[in-house]
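Note that one protein chain of the assembly has been removed; the remaining protein chains are unaltered in position.
Note that the chains take the letters A and B in the order they are written out, and that residue 1 is the start of every chain.
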Amino acid sequence: MKFIPDPIGRFCHRMASPPHFYALSGKLLPWLTGIFLILLACGLYGGLYLAPPDYQQGDSYRIIYIHVPSAWMSLFIYIVMAITGAIGLIWRIKLAEIVAISSASVGASFTFIALVTGSLWGKPMWGTWWVWDARLTSELILLFLYLGVIGLYNAIDDKRTASKAVAILALVGVVNIPIIHYSVEWWNTLHQGPTVTKMDKPSIHVSMLIPLLLMAIAFKFYYVIAMLQRARLELLQRERTAAWVKKLVSEPSNSSS
Amino acid sequence: MNLQEFLAMGGYAFYVWVSYGICFAVLLANIVLPVMQRKQLIRQLAEKQQRQQP
Partner (left out) sequence: MSLTHAFFAILRRDLILAVRRRSEIANPLLFFILVITLFPLGIGARPQLLQAIAPGIIWVSALLAAMLSLDSLFRSDFDDGSLEQILLSPHPVSILILGKIVAHWLVTGLPLLLIAPLLAVFLGMPQPAIGVLLLSLLLGTPVLSLIGAIGVALTVGLRRGGMILSLLVLPLYVPVLIFAGNAVEMASNGLPVTAQINILIAILLLSLVLAPWPTAAALKMSMN
């Protein structure tokens, strides 16, 4: 804590205290959900209705509005997981540990979505459900990395220890991801040749780009919502004997929120 | 463009709607499951507390 000035450190500490976080996230969640739903509605309306069909792929390209943002999120969340894991590891901040592990399942879900939608997009474009395309392959390996993180966390009984293990693994993974990605890309160009350029760059027009960006922002909000929900559960499970949880549970008005 | 045409997605209806369906099913599950588990946990803890101090 030496590099951080005292008042800021104290502020962070208070913010990171479990009861405060639990109450604050509870207040923020309806707002976040509202913003997410608005963004999602705009993005879907723009993407599925307003945007014209692609001149090569017809309407099938509309999968891009969930496929590409999911793929972005899958990588983004892994990096967030590694950073918060590192914070938890270095400064022993319980909340950072919880954010790290709560991100893992959301990230794995986005990776799964990117894979499934990629396959569903690939079927009409390539004629097969699965092609060993560089992006799909690295996405698959990323899914294994996520599953490793989740599996390791569940395998260790003591959750503080499990969080440390997860943080170390996430950091190792984050160093490896660029290497894996580069190697897969290199492998792909050697073995496949330029087969799938069609999917890489659908001629993107502004009317297609704006919904894509809206969806990307909506997914960012979604990530925060889902992560907070998971973190609230995780927090209660870990702190079930703490005084603030007992107080929370005994208040009937809170038990429903 | 009428609704029929919109749903047909230029012949790609299956791929597009299954993609969106799976996507939102997974996203919804990621919200609903933790919320349900948390409520269950709160209920359990409340019951336990009541049993301990009637």
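The working rule: a contact is a pair of C-beta atoms (placed from the backbone, for glycine too) under 8 Å apart; a residue touches a chain by one contact, two chains touch by 3 or more.
Small disclaimer: the values here were computed from a predicted structure and weren't measured.
The chain not shown here is in contact, across the full complex, with A.
Of the candidate positions A:I79, A:I93 or A:I156, contact with the hidden chain is made by A:I156. For the chain missing from the display, the contacting residue among A:T33, A:S183, A:Q237 or A:S250 is A:S183, taking the whole complex into account.
Contact with the undisplayed chain is limited, among A:I79, A:I93 or A:I141, to A:I141.
Residue positions on chain A in contact with the hidden chain: 89, 141, 144-145, 147-148, 151-152, 155-156, 161, 164-165, 168-169, 171-173, 175-176, 179-180, 182-184, 186-187, 190, in rising order.
Following the convention adopted for this analysis, only the chains that are shown with their structure count from here on.
On chain A, the positions that touch chain B within their shared complex are 48-49, 53, 58-60, 62-63, 66-67, 70, 105-106, 109, 112-113, 116-117, 120-121, 123-124, 222, 225-226, 229-230, 232-233, 236-237, 240, 245-246, 248-250, 255-256.
Interface residues of chain B, counted against chain A in their complex, comprise 1, 6, 9-12, 15-16, 18-20, 22-23, 26-27, 29-31, 34-35, 37-39, 41-43, 45-46, 49.
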